[in-house]
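Starting off with a structure, shown below.
Complex shown without one protein chain; remaining protein chains in place.
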Amino acid sequence: MTSAARHRRNLLIALSFLLPNFLGFLIFTLGPVVFTFGAAFTNWDLQGIEPLRWVGLFNFATLASDDRFWIYLVNTIYFLLGMPFAIAGSLAVAVLLSTKIRGLVVYRTLLYLPSVTSGVAVMLLWKVLYNPDFGPINHLIETFLGWLGFENAKGPAWLLSTQNLFALAVERLGIDPGQFGLGAREAIILMGLWGAVGGGNMLLYLAALTNVPKELQEAAELDGATRWQNFRNVTWPQLAPTTFFIVVMGFIGGLQGGFEQARVMTGGGPAGTTTTLAYYIYNKAFTEFQMGYASAVALVLFALIFAVTLINWKFGNKELNY
Amino acid sequence: MAAENIKGERARKFAAHVTLWVLAALSLLPFFWMVLTSFKPLAEVESPNPFPTEWHPENYRLVFEQVPFARYYFNSVFIAAWCTFLVVLTSSMAAYAFSRLHWPGRDHVFRLYLATMMIPGLVTTIPNFSLMVRLHLLDSYQGLIIPAAFSAFGTFMLRQFMMSIHPALDESAEVDGARPWQIFWDIILPLARPGLVTLAIFTFMGNYGSLFWPLIMVKSEALRTLPIGMMYFDSQYGRQTNVLMAASVMNIVPLVVLFVVGQRFFVKGIMLGSVKG
Partner (left out) sequence: MKLTFAAIGAVLVLLSIFAYRTLPSENTDGKTRLVWVTDNNPVRAEQVALFNKLNPDLELVIDPANTDQQKVIVQSIGGVGPDLFDTYGQESAEAYVASGIAWDITDRMLEAGIDVPKVIWPVAVPSCVVNGRVYGFPCNVNANAIWFNKDVFDRSGVPYPKPGWTWEEFIETAKKLTIRDEKGRAKQFGLYWDFGATRDLVYQHGGRYFDPTLTRCTLDSPEAIAGVKLSHALMYVHKVAPTPTEEAALSTQGGWGSGGITFLMSGRVAMAYGGRWWLNLMRKQKGLRLGVVEIPYAKDKVTVGGARCTFVNKNSPKRELALRFIRFLASREYNELLNDQADALAPVMEYCYTERFLHNPEHPEEDYNAVWREVVKNSVPAEFCPFLRGGEMEPINTQLDLVRGGLKDPELACKDAARNATARIRRNARLIPHLGRLYRERTGMDP
């Protein structure tokens, strides 16, 4: 058998293994992506109320002047603010667990439970926990405030409140001091932290920590480094690839996130404060069936994720060379 | 000096245990509250006392009486099981081609394929949904299962797994005259079993809790999955927080059991998924 013939034969065999997956990939991933690129330039509306036609950049122009798009973009970014805290928390837990502590498996199981059960059931649970008048969270807060002497103080209205820690105005881009406080966005971020700190990222850090060469730490200790210095100068750089991975995945997931929370817990409200781009796309595409416009928003989101990932790569690579 | 060190070490360990217990308690408190509330009578739901004064296990029965909860359960498990089966099958075949077979351009193709994992799901759902409309697959089991039967992530994960199997194994089999399909079924798959189980657990859990796709595809009550059913339950009957919590408990229990039983695979899968390709 000639080498060319063997190549061809190998290729055919490989193709026969790849066929089912690639077929699925073509039909349900590649085809749709190409389709979305096209659809974003049409007035496509599944209800067929208007005849289908090309509208050029109309959807993108609409989007640029669509206040809601920008407000929801800000919301989406707002939710990313939970990420550094979630990562720091995961790292801290992983460090605690990596100290050859007894009962590692027990702790790991208990801490991981919130992230394994995430989903509609747990969101419905949190919705009840956050009830401003009867929920246990506010009950605890109000009891605590009572101890401090604030007898009639009320806890935040959580999912019913438009307030936020950055005093972002409602329904417009800007600042409104009256909006300072704890509201729906913080409630969702806190719930996210609950689910994330003990989750997959913690496991990744735990694995990475066990791979940090002991000699390096011992050498640093001999040089008289404190624990913190040791961590900062020896361990942290060793964790850089893991951190990089977590950050990249965090951005990719975070930028397209927020759908379930909005759908299950808040309906995107109050006053649109918990509507993210993902939920906006869902509403445009699957409740209003304005597929063309929704495709345009999805493309912008895609571009955004792409750009952020590229920036991460550049920035991250520098860190790695450090 | 040494004694002091040991003392300090003990104190640190103690502090670590305390911290971890506090964190574990924070993780579990919402679950406790959920379980306790699920046994409360309706009148006590607003009460600040987390414990029911009288226990009402019939809340669990009420769930089944008020909605076809058993059907939701069945649908979720049934659909997730089919998706899992197909994903494991298609992914392991593709992973085999990407890891054990040698063909020109293999690694380039793989890298390109991998890059598609970055595409946000939302970009593909719009055309996929319209495809389902055209094929008249709205509101059908096929429409729920088929688009979820292929996974780039699964291929990636199993490839990592298969790469770590020693190459001598299939080479010697090849010398003995085994065909690629024989090697795949009889040598590689058995060796990749932990990987298959890991992928199966992940896929099952992911589809069991999946909300978006069923939400836009399902029309009739008979096809609702648990997440969809729970959502309607919340909007239609949800003022009965105790019964809602009973439904939530039943929703979560299979996940907890699966996680505790398959924990070993779970941890491994998360590690594998992150190793850079």
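In this document, chain identifiers A and B correspond to the written order of the chains, with residue numbering beginning at 1 in each.
Going forward, a contact is a pair of C-beta atoms (placed from the backbone, for glycine too) under 8 Å apart; a residue touches a chain by one contact, two chains touch by 3 or more.
What you see is a predicted model, and the numbers here were worked out from it, not measured in a lab.
Enquirer: Pick from B:9, B:58, B:171 or B:186: which residue touches the chain that isn't shown?
Expert: Missing-chain contact among the listed residues: B:186.
Enquirer: Of the residues B:109, B:138 or B:173, I need the one that contacts the missing chain.
Expert: B:138
Enquirer: Among A:2, A:47 or A:211, choose the residue that contacts the chain missing from this document, as touch is defined above.
Expert: Only one of A:2, A:47 or A:211 touches the chain omitted from view, namely A:47.
Enquirer: Return the single residue from A:21, A:76, A:162 or A:275 that touches the missing chain.
Expert: Per the contact definition at the top, the residue touching the missing chain is A:162.
Enquirer: Go through chain B and note every residue touching the omitted chain.
Expert: Chain B touches the chain not shown through residues 42-43, 45-46, 74-75, 78, 81-82, 85, 89, 132-134, 136, 138-139, 141, 185-186, 189-190, 193, 219-223, 232, 239-241.
Enquirer: Can you name the residues of chain A that touch the chain not displayed here?
Expert: Its contact residues with the unshown chain are 45-50, 55, 58, 68, 127-128, 131-134, 152, 154, 157, 160-162, 170-171, 270-271, 287-290.
Here, only the chains that are shown with their structure count from here on.
Enquirer: Provide the C-alpha centroid distance between chain A and chain B, rounded to the nearest whole angstrom.
Expert: Centres of chain A and chain B (C-alpha means) sit 17 Å apart.
Enquirer: For the complex, which residues does chain B have touching chain A?
Expert: 12-13, 16-17, 19-20, 23-24, 26-28, 30-31, 33-34, 37, 45-46, 48, 50, 89-91, 93-94, 96-98, 101-104, 106, 113, 116, 118-131, 133, 147, 149-150, 152, 155, 180, 184, 205, 209, 211-212, 215-216, 226-227, 230-231, 234, 238, 241, 244-245, 247-248, 251-252, 255-256, 259-260, 263, 266-267, 270-271, 274, 276
Enquirer: Can you check the complex and tell me which residues of chain A touch chain B?
Expert: Chain A reaches chain B through residues 7, 10-11, 13-15, 17-18, 20-22, 24-25, 27-33, 35-36, 39, 46, 93, 96-97, 99, 101, 103, 105, 107-114, 116-122, 124-129, 133-134, 136, 139, 194, 197-198, 200, 203-204, 207, 241-242, 245, 252, 255-256, 259-260, 263-264, 278, 281-282, 285-286, 291, 294-295, 298-299, 301-302, 305-306, 309.
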